[in-house]
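Removed: one protein chain of the complex. Kept in place: all other protein chains.
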Amino acid sequence: MKYIVEVEGRQYRIEFEGERVLVDGAPVRLDVRQIADLQLYSLLIDGESFEVSVEEEAAAQYSVILSGELYSVAVRSEDSLTGVARKPSRGGDGVVRAPMPGLVATLAVEVGDEVAAGQTLVVLESMKMENPLQAPAPGQVTEVHVAAGDAVEKNQPVITVRVSGAGAG
Amino acid sequence: MKYIVEVEGRQYRIEFEGERVLVDGAPVRLDVRQIADLQLYSLLIDGESFEVSVEEEAAAQYSVILSGELYSVAVRSEDSLTGVARKPSRGGDGVVRAPMPGLVATLAVEVGDEVAAGQTLVVLESMKMENPLQAPAPGQVTEVHVAAGDAVEKNQPVITVRVSGAGAG
Amino acid sequence: MIKKLLIANRGEIAVRVIRACRELGIATVAVYSDVDRTAMHVRVADEAYHIGEAPPRLSYLSISRLVEVAVRTGADAVHPGYGFLAENPLFAQACQEAGLIFVGPDYHTIRLLGDKVEARRFMRDAGIPIVPGSDEHPGGSLEEAAEHLGYPLLIKAAAGGGGKGMRLVRRLEELGPALEVAQREAATAFGDDTVYLERIVRDARHIEFQILGDGYGNVIHLGDRECSIQRRHQKVIEETPSRALSEEQRREMGEVALRAARAAHYRSAGTVEFLVDAAGAFYFLEVNPRLQVEHPVSEMVTGVDIVKEQLRIAAGRKLRYRQEDIQPRGWSIECRILAEDPYSNFAPSTGRITGVYEPAGPGIRVESGVYDGFEVTPYYDSLIAKVIVWGETRGDAILRMLRALDEFRISGIKTNIPFCQQLFGSASFIGGQFDTTYLEQRFSLSTEHRREQELTAALAAAYVEHAKRGRHLSRPLDREVDRAAWRLVARREAMGD
Partner (left out) sequence: MIKKLLIANRGEIAVRVIRACRELGIATVAVYSDVDRTAMHVRVADEAYHIGEAPPRLSYLSISRLVEVAVRTGADAVHPGYGFLAENPLFAQACQEAGLIFVGPDYHTIRLLGDKVEARRFMRDAGIPIVPGSDEHPGGSLEEAAEHLGYPLLIKAAAGGGGKGMRLVRRLEELGPALEVAQREAATAFGDDTVYLERIVRDARHIEFQILGDGYGNVIHLGDRECSIQRRHQKVIEETPSRALSEEQRREMGEVALRAARAAHYRSAGTVEFLVDAAGAFYFLEVNPRLQVEHPVSEMVTGVDIVKEQLRIAAGRKLRYRQEDIQPRGWSIECRILAEDPYSNFAPSTGRITGVYEPAGPGIRVESGVYDGFEVTPYYDSLIAKVIVWGETRGDAILRMLRALDEFRISGIKTNIPFCQQLFGSASFIGGQFDTTYLEQRFSLSTEHRREQELTAALAAAYVEHAKRGRHLSRPLDREVDRAAWRLVARREAMGD
């Protein structure tokens, strides 16, 4: 199996052939073990020992943390015709989602309001901190999915804004 | 559901009725939570907090460790007609099993040998310690299931002894 | 001695207090909200009672319920921890009136120290230097005072705390509008719109002294703590001793801290906070009449268990240390581990912790309230653990902290660990070149990478993707293989080398 792996704008061609691993055609001794069913992996790469956290952020899109540094890695198999996988766009549809779980401390808009880009729509309280959620673009509020005081989960829709100039829907 | 629970020779009648728990007829406020899918339970009993390890040793037979003390507990439901559950007898069939994983360091008998009760049949080495496995009763060795140097798992049959006076097989 | 203590708190500090009680033979009563039934403090206490719903107002801030549980369970004392009700004189008073020992200062002391203007006046009268402020000339107008103090300056709420009612004013024209906003905020937050102006201390370090008083006139301090590394007015890193003080300054400030404590007839553990400017002049800031988050660093260098001593004092005992018994050894640093995502502007991160490996080994102490399977909820503080290190020198301590942070693994939520790793590795921190503005104004999380690590990241991600597709990960990889291997080997070995 061959993969094109992109890390911070740089591409690697990685092949897995049974026990063999090739990076840009050169063989690498790789031994990976998952630790206790966590997102934690012990890697030996030509004898060098690493322990990394690997989290799948979206399809074929990974966040890797290694020695306190974060790497965004996109993996696509060479036989796929599409380009490097991208994060599914969120927000383009005008739906503002909760970036974290929390409580709706303030609801600053209602349906029908015209809002400017960056205008605060909702303040979410989480862990004693207030976090304003802002309009991604100018437009009109078409839906309010929460009430003040509601507990919301991460990624839960909070407000829908019909972006000016965009078609309804 | 009603259970007869025996701990160290003392019996308790414990009933679970939905949210209610009765011990010998008296209500007890019991709240139990399993910690992280382990054999570890946090109990609140009328507000007292305990954390215990509960291990099932055999059917309905539990080892409970609590503040550094071990309790053997047998649980049977009141509607069952049999007595308190017992550990399935091992050794009565003349099969000597490994009480722990280890390596067969010494094999002291062969098929056909007459052995006395307590005679060492095999020495198992585990964690740098030598552990002799002894004949449970006088008899004749009818089967040797391992070879010197073998790694054995816990409870794996090691030697079969036909106990004197007992019928074959 | 105290027989049974109720801990009116949760998280790592509740666990800390329970541990001290365990070692002193004091029975402990934990309290928990709806979401905290399996929290660590509940698991390790002798008794635990549900006191209400998740929002603090309905549980950990409910004075009546806490006192009721304490009385009902036969507790004779209450420890407030920090945060929640720790500095609320009404809680201390309610405990006292219910016949419970409140582990802290007398409620009059808490009240006095809680009013910033009162506390400043009190300390000034006791001969303690304070940051120049408008409250020193109560007759004049705020505009006159502002002119006298000079711009920029700070508006602060007299009843204040937590940044509410606080405003920075750069020039005269801003003063009026800012005062209006600050007064409105103060009124909303504290029911008291009194504000005053304070001169801004530039290039300030935040340095505090840990004090212990027994109420019999004996007061000692356990040395200083450097707490200048802050974000959003929250300390992130604390250490002792401070690299910024000369021995002379340290001695002098220690004396002043003791004078402040003596003036207040201070009983229990507390902290006297100062601002120190670049020239070395220092100003009283406030007294925190409670245990501090960062108390462990002082414990590490002095060997004094502050919580145990606090409990002994609460039971009416005299201090068992004289000032000359306190001989700090080495260096200690604390790093607060927060459930927040440093890569997303420190947004809170909640959810179920799927795995925790805490660092350990020589010179490392972890104070934590979480474990595998614990759920971090949005209701409470984001502080989930503290890593405290001790080293013979500051350099040893920093290197040890870097080692500790590198070992610390938390799965399931995001933490500020990568941020702290960079911070401890920064030249400014290592060189001791920082003041209270450093973290927010001069330090930023680097997203630059070491080139040679990119390949590691690439291989890890590619492997996980490949394994997912091939379902290589459906069971732990190593177990079966290894076990088969060692059985084979054992046999081979037995047959001869």
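Structural remarks
For clarity, chains are labelled A, B and C in written order, and residue numbers in each chain start from 1.
As a working rule, a contact is a pair of C-beta atoms (placed from the backbone, for glycine too) under 8 Å apart; a residue touches a chain by one contact, two chains touch by 3 or more.
Remember, predicted model here, so these are calculated numbers, not experimental data.
Just so you know, the chain we are not showing touches A, B, C across the whole complex. Only one of C:184, C:233 or C:352 touches the chain withheld from this view, namely C:352. Across C:189, C:263, C:399 or C:467, the single residue that touches the chain missing here is C:399.
Residue A:31 is the one among A:31, A:56 or A:93 that touches the chain not shown. Not every partner is drawn; the one left out touches subunit C at residues 15-16, 19-20, 22-25, 34-35, 37-38, 44, 53-55, 57-58, 296, 299, 303, 305, 307, 329-330, 352, 355, 357-358, 360-368, 371-373, 375, 377, 379, 392, 396, 399-400, 403, 406-407, 476, 478-479, 482, 485-486, 489-490, 492-493, 497. Interface with the hidden chain, as seen from subunit B, comprises residues 1, 3, 5, 7-8, 10, 12, 14, 16, 21, 23, 28, 30, 32-41, 43, 45, 48, 50-54, 56, 60, 62, 64-71, 73, 75, 77, 99-103, 125-129, 131, 151, 154. Those residues of subunit A that touch the chain absent from the view are 31, 33, 35-37, 42, 44, 47-49, 51, 103-104, 147-151.
The criterion applied here is as follows: only the chains that are shown with their structure count from here on.
Averaging Cα coordinates per chain places subunit A and subunit C 31 Å apart. Among the residues of subunit C, none is found touching two or more other chains.
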